[in-house]
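Of the protein chains in this complex, one is absent; all others appear in place.
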Amino acid sequence: MIASLRTPRGLVTALLLLVLAVLPLLTQAFDQRYLLSIGTRIVIWAIAAISLNMILGYGGLVSFGHAVFFGIGGYAVGILSHHGVQSGSVQWPVGIVAAALWAALIGALSLRTRGLYFIMITLAFAQLVYYVSAGLEAYGADDGLNISRSRFPGLIDLRDKASFYWLCFALLGGTLWFCSRFAISRFGLVIRGAKSNDLRMTALGFPVFRYRLAAFTLSGAFGGLAGILLANEGAYISPAMMSWVKSGDLIVIVVLGGMGTLFGPLYGTIAFFVLEESLPPLLDLGRKGWGEYWQIVFGPMLVLIALYAKGGIDSLFGRRHG
Amino acid sequence: MDYLLLQVLNGVQLGLLMFLLAAGLTLTFGIMDLVNLAHGSLYMMGAYIAWTLIGWTDSFMLGALLALPATFLLGVAVEALVMRRLYARDHLDQVLATFGLILFFNELVRAVWGPAGKSIAVPGFLARTVEILPGVPYPAYRFAIIVAGAAVAALLAWLVARTRLGMLIRAGASNRRMIGALGVNIELLFTLVFGLGAVFAGLAGLMAAPLSSVKIGMGDDILIVAFVIIVIGGIGSIKGAFVAAMVVGQIDIVGRAFLPDFLKTFLSTSAASSAAPAISQVLIYIVMAGVLVWRPTGLFGQRS
Partner (left out) sequence: MNGKLLGAATIAALVVGLQPASAQAPIKIGFISTFSGPQAAIGEDMRRSVELAKEHLGGKMGGKPFEIVYEDDQFKPDVGKQKSEKLVQQDKVNVVAGYIWSNVLLASLKTVTDEGDTILISANAGPSQIAGELCNKNFFSTSWQNDQTPMAMGEYLNTKGVKSLYLMGPNYAAGKDMLAGVRRTYKGKLIGEDFTKWPDQLDFSAELAKIAAAKPEGIFIFYPGAHGVQFVKQWAQSGLNKTVPLYQVFSIDAITLPQQGELALGTLGAQEWVNDLPNEQNKRYVADFKKKHGVYPSYYGAQSYDAIMLIASAAEALKGDLSSKDKVRAELKKANFKSLRGGFKYNTNNFPIENFYIQETVKDPQGVMTVKTIATAVKDAKDSYYEKCPMK
């Protein structure tokens, strides 16, 4: 799965995974509780980024509404919790299935379109869900809703930050494993082939639309999982979870990390969060007060990456072997 | 009846503002095949530049008029520095780069004009009401927006139908490669079109400012509605953008003026007030989906 530890890519990735695996112990030792919260969010966003990578990175489908799955997973948990259904073993499957169903629905409609229209229609469907949740008075509308965390009696207490983190980390591992299988499976190869040339794939006899729809649905399911975790992380849901800016952030993360690579989304997520936390103090070092305007640097960085560094962080490790 | 007329006029006013924003967007999409997420930033810059100029000249009209060429120059600069390099790229690159531009512009505005936002006052001579019909007062400023917006729309229609530039625009929207082959200076055309779009966006921004506020990110959410409008109208079609903008304006007003009262008959007041604006937004997206099912390239879009 991982490239040999002798390659730079393999070494760095293994190190990252190791640090992530023991993060709660590290933050405990250095009394940096806040870093564990950030770490948890990184892991959750990485899961969402991997799910987007499946269709964007491997499939070339520019879906601009992926944050909607954060919202569907999160609201499924939140609404059920609000109505007294606290059990995670009920909430979580409902959330994942709801996200998958929505993905299947909008996939069926959107995948018939191409280019600009596809981007717009995925964005529009995300906005639709956003506005529906912003209109639901009963669940807080724009103000959002405080919820209790999912209960898994006897198994795990999600209120314990370390336990919750490890659960997220384990799920990240599972998602990575799934993605690695996907990438080399026949299914994945069809998706990847269709990215380069879908006419050719169709000529070869593959029903490209159906394959893409399936990939879209899976991608939505994992996105929903990330949403469920996000809702539990903050014990709070709000329409802001699925704002289109977040969808844009996810695209940035996937490209930044390296599209169509296994660990690219992870690199991208870490880089994104690290940049967000470290650019301000770095700029402040240059001159006090500049740190506030870090996006003046980050914005053009994105432009440059789009123009000159499409390979992302993964490409920094040099060519892949095999 | 009067109330209905007032609300329809409000819808027309909103629709015209949205048309101004959407017109530039549909042109850059149609002719340059460019996804420009930063179009909302041009809307915002128009308002901020106008605020500064109005402050310097101490006159709304003068400041607003001067803001137009300023926004044009800004558009040209953005085109030359960034957009030009994106024409040949795929849509993902364009999304990424223009997303980065949004962040940059928002932060730039914060650095130059401060985080608090600004306000532009309705000019004195328009801070009153006009009688549309005897006994029916309507805010003069909004009426001025309708007049100005309609005038610009007419000007654009004339431009597109009767001038050489307009002909090139229409040709470019149908078949980009052909106009290059015909020996037209493509670079200049693209720069002009982008600049024109920037002026319209900036004009919409500065006209909208006295009704709401001049703040960081003011164009970002309204941009999405502009995208929906051009998808409904058909990418590349000015006429489509106009029709779609008018429809969207009316849907929005219905949602704000009539829907709450209707919903209050079976929902609590605050639940009705939460649901109403959401429903009208959702309606806009449903209309878009419906149009795309019926006509995949929009109402007046080119069948490719």
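Think of it as A and B in the order they're written, each chain with its own count starting at 1.
Please note the rule applied: contacts are C-beta pairs under 8 Å (C-beta built on N, C-alpha and C of every residue); 3 or more make two chains touch, one makes a residue touch a chain.
Only a predicted model underlies this, so the values are computations on that prediction, with no experimental measurement involved.
> Any idea which of B:Ser59, B:Ser174 or B:Ser213 touches the chain not displayed?
That would be B:Ser213, which touches the missing chain.
> Of the residues B:Phe72, B:Phe104, B:Tyr141 or B:Phe194, which one touches the chain left out of the display?
Of all options in B:Phe72, B:Phe104, B:Tyr141 or B:Phe194, contact with the hidden chain holds for B:Tyr141.
> Using the document's definition of touch, tell me which of A:Thr113, A:Asn146, A:Ser163 or A:Ser180 contacts the absent chain.
Touching the chain that is not displayed is residue A:Asn146.
> Residue by residue, what part of subunit A touches the chain that was omitted?
Residues in contact with the chain left out: 8, 12, 30-35, 37, 141-144, 146, 234-236, 238, 240-241, 274-275, 277-278, 281-282, 313, 316-318.
> For subunit B, which residues touch the unseen chain?
Considering the whole complex, subunit B reaches the absent chain at 2-3, 6-7, 10, 110, 115-117, 119, 121-122, 127-129, 137, 139-142, 211-213, 215-216, 221, 253, 256-257, 260, 269-270, 272-274, 277.
Please note the rule applied: only the chains that are shown with their structure count from here on.
> As a quick test, compute the distance in whole Å between the mean CA positions of subunit A and subunit B.
The separation of the two C-alpha centroids amounts to 32 Å.
> Considering only the defined contacts, which subunit A positions touch subunit B in the complex?
Contact set of subunit A toward subunit B: 56, 62, 64, 109, 112-113, 115-117, 119-121, 123-125, 127-128, 131-132, 134-138, 141-142, 244-245, 248, 251-252, 255, 292-296, 298-303, 305-307, 310.
> Inside the complex, what are the residues of subunit B that reach subunit A?
29, 33, 35, 37, 82, 85-86, 89, 91-97, 99-108, 110-111, 220, 224, 227-228, 231, 235, 267-268, 270-271, 274-279, 281-282, 285-286, 288-289, 292-293, 296-297
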